[in-house]
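Note that one protein chain of the assembly has been removed; the remaining protein chains are unaltered in position.
Coming up: chain A.
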Amino acid sequence: MAALSINNVCKTYANGTDVLKGINIAIGDGEFLILVGPSGCGKSTLLNMIAGLDDISSGDIAIGNKRVNELSPKDRDIAMVFQSYALYPSMTVRENISFGLEIRKTPRAEIDATVKRVAEMLQITHLLERKPGQMSGGQRQRVAMGRALARNPAIFLFDEPLSNLDAKLRVEMRTEIKLMHQRLKSTIVYVTHDQIEAMTLGDKIAVMKDGIVQQFGSPQDIYDNPANLFVAGFIGSPSMNFIPATVVQSGSDIGVKICDDNGCVVLPLPHDKAKLAAFVGKEVIFGIRPEQITDARTAHRDGLPVMACHIDVIEPTGPDTLVFVSLNNTKVCCRTHPTEAKYPGESMELVFDVSKAVLFDPATEARIV
């Protein structure tokens, strides 16, 4: 196990494209780091660079206290699980797991013991003599993890390991990976484009876009305090509502003006008045998550602004019913208790919990408050 630090790492291809533009990330020993972002954001490239499969154009990567820039993959003490599993097709599961150990000239007895231990841990003992072609996706996934575990490396690298599995299996394996991490206290770097995986698995998340880390922090921090419009929209499902609104002064309060067919209200904001004052009269993007617009029973807090809204569509999900309304000509999703939700065409009183709402500058997409 080891810490990982990535200092000002850049990647430029021969044709001049900048894939990574100065990445700074540091995690401690035993931490679970998620690299998340849309495709093309550079997350897999960064992972390959940590693995040593891609060259580093500038900057440093250190595993433990050792700078690894020039080390070949095999000398970095890492193991990697790939999206396609990358099991060696001509080898049995046993040979797949022991291959890396054989190459490192581990004594036979030790290899056998390791294969046995790993197979038992992942419950694949009965598959040891099979070939990859004779197994299901979930089984291959386990073998791929087994191959990584057998090596007992300083850092585990996962490259979208669950994206080829069906939905149910994905959730199961997600929990298993988390359990494995809790038990082994291993350092893990995990690449995904799935924000739910990012939230559920990570100790730390780096949200990436266009080769830049947009935000780096704990999952809850990123969820509650997104650094910009992109992060706010990317993390969370259903995603945050972005309502174009004008900042207005009403008495001693500063708030945002929200209108629907029936009329307008001003939602007073409890944020830093000094910062807000500069935006009075200007257009901003008012960001509020679906669970922060709800029915009175779920909100169970007094003193929050209430607005009667016309319902366009409802989507029952079971535990909640999503109610869609139109505010400032924008479709807005609200998460309500199933028994409290009204029906399309009806009007419903919605409570706005503005304490966690955020404002973004529409031009720069940066966070205002």
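We take it that a contact is a pair of C-beta atoms (placed from the backbone, for glycine too) under 8 Å apart; a residue touches a chain by one contact, two chains touch by 3 or more; residues count from 1.
Going forward, contacts and distances are computed from a predicted model.
For the chain of the complex excluded from view, the name given in UniProt is "ABC transporter permease" [choices: "ABC transporter permease", "Glycine cleavage system H protein", "Glutamyl-tRNA(Gln) amidotransferase subunit A" or "Pimeloyl-CoA dehydrogenase large subunit"]. When the omitted chain is restored, the residue from A:Val19, A:Val36 or A:Met80 that touches it is A:Met80.
Only one residue from A:Gly37, A:Pro132 or A:Gly236 touches the chain missing from this view: A:Pro132. Touching the omitted chain from chain A are residues 14, 48, 51-53, 72-74, 78-80, 82-91, 99-100, 103-104, 132-133, 140, 147, 151.
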